[in-house]
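Only one protein chain is missing; all other protein chains are in place.
Order of writing sets the labels: A, B and C. Residues in every chain begin at 1.
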Amino acid sequence: MNFEYSNKSIELQQKLISFIEEHIVPIEEEFIAFQNDKNNMWKRFPKIETLKQKAKDAGLWNLFLPNNYGELSPGLTNLEYAPLAEIMGKKIWISEIFNCSAPDTGNMEVLAKYGSESQKDKWLKPLMNGEIRSAFLMTEPQVASSDATNIETSIILDGDEYVINGRKWWSSGAMDPHCKVAIIMGKTDPNAHRHQQQSMVLVPMNIEGLEVIRPLSVLGYYDSPEGHAEIQLTNVRVSKENLILGEGRGFEIAQGRLGPGRIHHCMRLVGMAQYALEIMAKRTLERETFGKKFYDYSSIRHEIAKSACEIEQARLLTLSAADKMDKAGNKEAKDIIAMIKIVAPNMAQKVIDRAMQILGGKGVGPDTYLPHYFAIARMLRLADGPDEVHMYQLGKSCIKKYGNK
Amino acid sequence: MNFEYSNKSIELQQKLISFIEEHIVPIEEEFIAFQNDKNNMWKRFPKIETLKQKAKDAGLWNLFLPNNYGELSPGLTNLEYAPLAEIMGKKIWISEIFNCSAPDTGNMEVLAKYGSESQKDKWLKPLMNGEIRSAFLMTEPQVASSDATNIETSIILDGDEYVINGRKWWSSGAMDPHCKVAIIMGKTDPNAHRHQQQSMVLVPMNIEGLEVIRPLSVLGYYDSPEGHAEIQLTNVRVSKENLILGEGRGFEIAQGRLGPGRIHHCMRLVGMAQYALEIMAKRTLERETFGKKFYDYSSIRHEIAKSACEIEQARLLTLSAADKMDKAGNKEAKDIIAMIKIVAPNMAQKVIDRAMQILGGKGVGPDTYLPHYFAIARMLRLADGPDEVHMYQLGKSCIKKYGNK
Amino acid sequence: MNFEYSNKSIELQQKLISFIEEHIVPIEEEFIAFQNDKNNMWKRFPKIETLKQKAKDAGLWNLFLPNNYGELSPGLTNLEYAPLAEIMGKKIWISEIFNCSAPDTGNMEVLAKYGSESQKDKWLKPLMNGEIRSAFLMTEPQVASSDATNIETSIILDGDEYVINGRKWWSSGAMDPHCKVAIIMGKTDPNAHRHQQQSMVLVPMNIEGLEVIRPLSVLGYYDSPEGHAEIQLTNVRVSKENLILGEGRGFEIAQGRLGPGRIHHCMRLVGMAQYALEIMAKRTLERETFGKKFYDYSSIRHEIAKSACEIEQARLLTLSAADKMDKAGNKEAKDIIAMIKIVAPNMAQKVIDRAMQILGGKGVGPDTYLPHYFAIARMLRLADGPDEVHMYQLGKSCIKKYGNK
Partner (left out) sequence: MNFEYSNKSIELQQKLISFIEEHIVPIEEEFIAFQNDKNNMWKRFPKIETLKQKAKDAGLWNLFLPNNYGELSPGLTNLEYAPLAEIMGKKIWISEIFNCSAPDTGNMEVLAKYGSESQKDKWLKPLMNGEIRSAFLMTEPQVASSDATNIETSIILDGDEYVINGRKWWSSGAMDPHCKVAIIMGKTDPNAHRHQQQSMVLVPMNIEGLEVIRPLSVLGYYDSPEGHAEIQLTNVRVSKENLILGEGRGFEIAQGRLGPGRIHHCMRLVGMAQYALEIMAKRTLERETFGKKFYDYSSIRHEIAKSACEIEQARLLTLSAADKMDKAGNKEAKDIIAMIKIVAPNMAQKVIDRAMQILGGKGVGPDTYLPHYFAIARMLRLADGPDEVHMYQLGKSCIKKYGNK
């Protein structure tokens, strides 16, 4: 393991921090007010496009992309990207400014890695340019989707077209006015081997038969403008050119997609927890009860110390996972990716919970990011595989590895 | 300790359960849809008034009131009320149907116990009739209100009137269109002894100088129609007849108000947790992953077993606290009230967290009460005194009690 | 539920406390010194017999026995016994003085309930008189004995005798010089229905073929003089009259034996935790660091407050279980017995852990009961069924009960 950041990464970190100071901090309150106004639901913050252009001009664009795709990305390793994602995680909404927000990042990786030339032309380019956004339709309301083989949406070849029928939910990003395309997972062959039944197809959002039923709140948050949609697919027809990679390869793509996606979430969660640590440390200097500064209460110091310990450990584990992915590949890194996917959301939930408690009413109200981050951390104990599934697989793997020593 | 329910309580429990089955369950989905529609923010559910009348007719009205106030209340002990509050806690929004919802319950108790005859006439009567609702203005954004001596709002006598200036927030109930009156806590004499500086006054909501700045979301929830408001008080003038009990007696009233208020919350939290237990037990029969029913996973059974253990313990502690309040009075019961105030919200948060995890996407979305109850439980670790303040006092008390044995 | 203690129980509590003050406290240090001296391993504390006689004279004898067995027991209900067991739990070694220590209590119940007249004459009488002690041989080193159907010791009828072969361990009590008889569980018919394979036989300790291999330490403690033995049974022959109740009824007896045994452990664990609470409260008044009394540290107060909350809840749950056993029988009470068996040892381990931490070096050394109680609590998360088995069964039962609501 070698967690030294490269010069490239260090420079980008400094650039990113400066950019945030200069361009984002001054309009942050305005953004929060916009966000808290229910009338703005499903509308995009007007200043976001200008900020995106500035970020692109500054070379702070598509930072997440692991390989070099020309001018549009600096081509960082996972280890190089980790501290940048952590910084963005401290103000989670700004990821989009740098074209680094889920689910676009995962979708772009899928297209870059597995897309045909025409698929790349049509969808990857505008995504990498930040002209459009995208959605990823996997989870279904009728089955326990944590076991992906349960997924039931059918994708049936009919002449030159695939016909898609099914119900999806937790389709993140689908509410965004800019969302133009979705990647949909479903079964092309229910009789094939368990891991070869599923395929992925590209579907334009404005297609006939695709109906957005409703936005779902997640722990009370609608996450506007991206949102999480419930979607009905009724005889949706797309050209067979829209299939990605090949029939029966949905699982393979999902595996390739989820590794990086999971670790990106974890990097940002470390940032959210760090934000919570800083805001609670600050609060202890401002408040007092019963004639004593918060600062002086041993119990409060303990909460802060525990948080620091947990954050630092999760950070190191994330870096270690990133390093392993870079050096040995996502497949070899699967155990440590499982580890960090278990650790980071739980850690963040706990740390943020402590911060809310120390901030009191302000901590649970709309004036800090804390309650929203709390919801995100909690949700991420389910999204991309619930803790239980990761522990089940990791436990099995450990038993294999250590059981015969 | 004697936790047998009286016949009176048992009859009311059965009546309440039947009422819910007959009148509430059939319109529950309609209520949830109304609630989830952002256009209904700060509007009251149209059918609520009819339901209230039915509940009143059935004698299921003002169940919380500890003493007999004529026909409008059955006059239950805390122990008798506990199982009724637990039942209402399973569908938290229905408390209002039985005129049993905070902060009205606490405000009614204050008026019943400490109000003058004219105050009772003017405010207690319509509250007990369910004609109006009320708010309680204590917490302030500028100070750590968990130490109530920090509260800064000034209440200054000027001729025959009190002039009130200050900023309040987390003024629960203040957004409700029916909210007509607030009880405000503030300082009449900042130079008096620490516990004699504060007083309470009654203030009509539509008075000049009282401005609702904004509703506050609590962990993403606005809790419409009651809401939690931030309120500016600028030279608000009320007749000196509006003072409750006397100058400098605000603390005394707060103490009398908070004991029952806290235990009511705890009773309802036990109900919320029980709801979570039932919904997760049910889910285990419906879902499967990796070829195995949820039911068969030992880890899931453990989660359910732990939840059952924690709920039952919190329930017994709540009953024990209620029993002590009934027999020895609120003051003597202060340690056990502190205990249950520490235990119940934490327990509920933990149990609900487990249920969300077992329900997966459905557990964090808008289709069950789980995420809202999660927010409520989390918030109640702060409201009416954060855990830390209760542990600080309880710890002190235990050291006194056991330290010299 | 009705947790009022009867007058009978209250009188015995006072008598017991006085007895301890008068007769035990004055020789407590002497006992501890005896116990800490490795040369006294497997020797009985010389003064114990005199104390037993005094306790018998005072009517503080066989308090645990649920029904009236003449002069030798007051015939208490479980609810009446609970506070007495808690008091004894605070100085765990004194249970024997009142003839209330495991495994004798369980063995006496078995004999009283299921023994033949000659078995009672020969073994129950001297046990109830405190003249001998006994052991219970169930767990085996070669199988996971938490699933009792795994138990492999064979008990084969050969003419008028049973021939017993097998290896047992964790045979509590077997090292005591006074231990004269063991109840052994084993298979009389390996081909019978899963729950009818097992039987129980009485075996004198000094019989040919019964070899004590070694005493086992449990978390470093040998629990002298009772101890926990590993025992080899090689062609041990006993008369067929030694069979208890009948062939294939071992499970039935085990069930009858374990319910009360489990709750007795829990009552004592509440006492051990209460001891820890009192000793840590006391310590906060004696020590200081960094210019501040322990008493004043909020973190220390929190630890004490949490402990008080957890103890009180476990106590109430234990009483509730005792009450249910008294009123509805052990079988009906099985879920709540499972609950308390899960809750009490975990609670005690946690509370004692906190006390050790607050006492520092003294807390982990030989001068208080804390580390020994810590070991006992930890061990009781395994003994009489590990937590996991109880959670597995309780979870199943809850799913049945709540899953279809």
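Here is the rule we go by: contacts are C-beta pairs under 8 Å (C-beta built on N, C-alpha and C of every residue); 3 or more make two chains touch, one makes a residue touch a chain.
In this text the structure is predicted, and so the values were computed from the model without any measurement.
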Candidates C:Ile10, C:Leu219 or C:Ala328 - the one touching the absent chain: C:Leu219
Listed residues A:Arg194, A:Lys240 or A:Lys282, member touching the removed chain: A:Lys282
Where the missing chain touches chain B, by residue: 297-302
Residues of chain A in contact with the chain not shown: 1-4, 277-278, 281-282, 284-285, 295, 298, 300-306, 308-309, 312-314, 316-317, 319-320, 335-336, 338-339, 342-343, 388, 390-392, 394-396, 398-399, 401-405
Chain C residues that touch the omitted chain in the full complex: 36, 38, 41, 139, 141, 143-147, 150, 169-170, 216-221, 287-290, 294, 297, 299, 353, 356-357, 360-366, 371-372, 374-375, 378-379, 381-382, 386-389, 392
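The definition used in the following text is that only the chains that are shown with their structure count from here on.
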Chain nearest the overall C-alpha centroid of the shown protein atoms: B
Whole-Å gap between the CA centroids of chain B and chain C: 43
Per-residue multi-chain contacts in chain B, two or more chains: 388, 392
